[in-house]
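With one protein chain withheld, the remaining protein chains of the complex are depicted in position.
Let's turn to chain A:
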Amino acid sequence: MANIAEQRIKREFKEVVKSDEVSAFNIKVELVNDTFTELRGEIAGPPDTAYEGGKFKLEIKIPETYPFNPPQVKFVTKIWHPNISSVTGAICLDILKDQWAAAMTLRTVLLSLQALLAAAEPDDPQDAVVAQQFKENNPIFQRTARHWTCAYAGGPKSDKELEEKVVSMKNMGFDEHKARVALSTKDWDVTRAAEYLIS
């Protein structure tokens, strides 16, 4: 079994690395060690989305039963998205669970994740807080997601107003990331965010 998984990943790895199509979509896979059980992926945020310009790193673990069971994938780069946990990076995507098929590849997974960034499914959320904001206050969601892309994924567009709010909370003595989470959760209301962190 383990042998099948390894052979398959070796072949897939070459395929993804050399594929022109893949480089055009801005997805990457690299080895973490020489066992082929752990890989590092990267996808570029799709254009015309709040993730544009960001590079998102992924942790990819290959189970012994691959390709009959899906790879285990999570975001290493922090991201604000209804189907991805803002805390753990865990992903809610059907093909990584019960709709995985052995004919799919790492390439399928990376392209599907990129598609997920372009089209969230808030009715099947991984992060309930983000999903609620997405549905009830979409303009704030878009600004928040863009701000996270800039703060964690090297995205270009900085949002001065939001940044200043993070700085002001940092000056009150809060940890930067915790402050950003609290502000994001409380729709960028500094008072409510501070209460949230103290309680």
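The rule is simple: a contact is a pair of C-beta atoms (placed from the backbone, for glycine too) under 8 Å apart; a residue touches a chain by one contact, two chains touch by 3 or more; residues count from 1.
In this text, contacts and distances are computed from a predicted model.
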{"item": "Listed names \"Ubiquitin thioesterase\", \"Ribosome production factor 2 homolog\", \"Mannose-1-phosphate guanyltransferase\" or \"2-oxoisovalerate dehydrogenase subunit alpha\", matching UniProt entry of the absent chain", "value": "\"Ubiquitin thioesterase\""}
{"item": "Sole residue of A:4, A:31, A:128 or A:172 that reaches the chain not shown, by the stated touch rule", "value": "A:4"}
{"item": "Contact with the hidden chain (one of A:80, A:100, A:174 or A:188)", "value": "A:100"}
{"item": "For chain A, the residues touching the chain missing from this view", "value": "1, 3-4, 8, 11-12, 15, 63, 65, 67-69, 72, 74, 87-88, 90, 92, 97-105, 108"}
